[in-house]
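Since the structure comes first, as structure tokens, the remarks are kept for the end.
Here the complex is missing a single protein chain, while all its other protein chains stay put.
Showing subunit A:
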Amino acid sequence: MTPLLEVEDLWVRFPTRTGILDAVRGVSFTLGRERLGIVGESGSGKSMTGRSILRLIRPPGQVTAAHIRLDGEDLMQKSEAQMRQVRGERISMVMQDPKFSLNPVMSVGDQLIEAWRVHKKGSRSEARERALGMLEAVSIRDPERVMRAHPHELSGGMGQRIMIAMMLIPDPELLIADEPTSALDVSVQAQVLQIMDRLVQDRGMGLIFISHDLNLVADFCDRVLIMYAGRVVETCEADKLHEAKHPYTRGLLNSLPRLDAPQKRLEVLRRDPSWAETPSVRPS
């Protein structure tokens, strides 16, 4: 069976005054109908990896790859017009801050209805029914009221759930969530994760979950890629993340304070230049 997504030798480069900056360096992985986590510090290339799958890297940034296949079709070979269709219908992306993704001067209901009609070409009343259904699917208790609300009238957690609802309207095969819960606090975070989890299971969707939070990824995902300086330094089953071997991954884990193990001082990550030089590993 063809995997949902195959990424082979992906590079993202930015020309800068001091030379070429390689933001992503030779990353390869495949994805089935599962939850793949990408973790690493800020600047390690997580977002660039996610965005390049959608070919959303703006010039002067350049993306090269042997291939990026979605259901066997190489996205690298598609025209910009074809890519727009892929973005609208087959792959959706949720970003960290819903404030930047929702239209501030349009009610939530109108935005959902419009999004649905763009994809499904149904009547307005049908679109309205579906929009209400989407809000219920992301556990919004009073969807009628929320439909009338404008984005600034919603809490961060509510806004993020609406973003997810919006992204799910076209019934995508793949959802890329870039730090979708990092701006939310723990209690709300758990709700949003549960919603995404259910959607992966019920709809057989693939999920790329980008986060800097190791514990969250360990609990929530099936597999994990750990990135450092644009490379994948280690990959593992998510529930084995705490047994990770690479000194970078170990260093990150050890720098976390723990409820069950008091320490006088926290361990500080000591970086080894060789981490950035060893070629990306590929998941087995």
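The rule is short, and it goes like this: a residue touches a chain if its C-beta (ideal position, glycine included) is under 8 Å from a C-beta of that chain, and two chains touch if they have at least 3 such contacts; residues count from 1.
Keep this in mind: contacts and distances are computed from a predicted model.
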Protein name (UniProt record) of the chain left out of view, among "L-lactate dehydrogenase complex protein LldF", "Glutathione import ATP-binding protein GsiA", "Hemoglobin" or "NAD(P)H-dependent oxidoreductase subunit E": "Glutathione import ATP-binding protein GsiA"
Absent-chain contact - pick from A:64, A:215 or A:278: A:215
Contact partner of the left-out chain, one of A:68, A:236 or A:252: A:252
Touching residues (missing chain, whole complex) on subunit A: 41-42, 155-157, 184-190, 193-194, 197, 212-216, 219-220, 251-252, 255-260, 262-263, 265-269
